[in-house]
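Left out: one protein chain. Kept in place: all the others.
Moving on to subunit A:
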Amino acid sequence: MSSRRSRSRQSGVSRISDDQIADLVSKLQQLIPEIRNRRSDKVSASKVLQETCNYIRNLHREVDDLSDRLSELLESTDSDSAQAAIIRSLLM
C-alpha cells in the first residue's frame, strides 16, 4: 500500500490505478495499426504511447497532403462538372 502511495506522489497522476492505465493502454493498442498487426501482447505502455504519437502525426501529415491536393484540384477544376460529379456520387 505504501509503495503505491509513494508512486502516485512521484508520478503526479491523481489516484489512477496501474490496472486502469494498463486497460486503457490496451484499448489504445487496438487502434494503432502498427501494433495491431504485430500481434504481440507484450507491448509496453511507453511503446504504445510512442506509436500513438507517431500515428497521429502521420494522420496530420496525410490531412495536410490531402488538403494540398484538394486545393490544387479545386483551383484547376471546372466548377460545374466537379460539382455535378460530387452531387451525383453523394446523392445516388
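Keep in mind that, in the parts below, contacts are C-beta pairs under 8 Å (C-beta built on N, C-alpha and C of every residue); 3 or more make two chains touch, one makes a residue touch a chain; residues count from 1.
Definition applied: contacts and distances are computed from a predicted model.
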**Prompt:** Which protein name, taken from UniProt, belongs to the chain you can't see among "Ubiquitin-like modifier-activating enzyme ATG7", "Transcription factor", "GOLD domain-containing protein" or "Auxin-responsive protein"?
**Reply:** "Transcription factor"
**Request:** Go through subunit A and note every residue touching the omitted chain.
**Result:** 11-14, 16, 20-21, 24-25, 27-28, 31-32, 45-46, 49-50, 52-53, 55-57, 59-60, 62-64, 66-71, 73-86, 88-90, 92
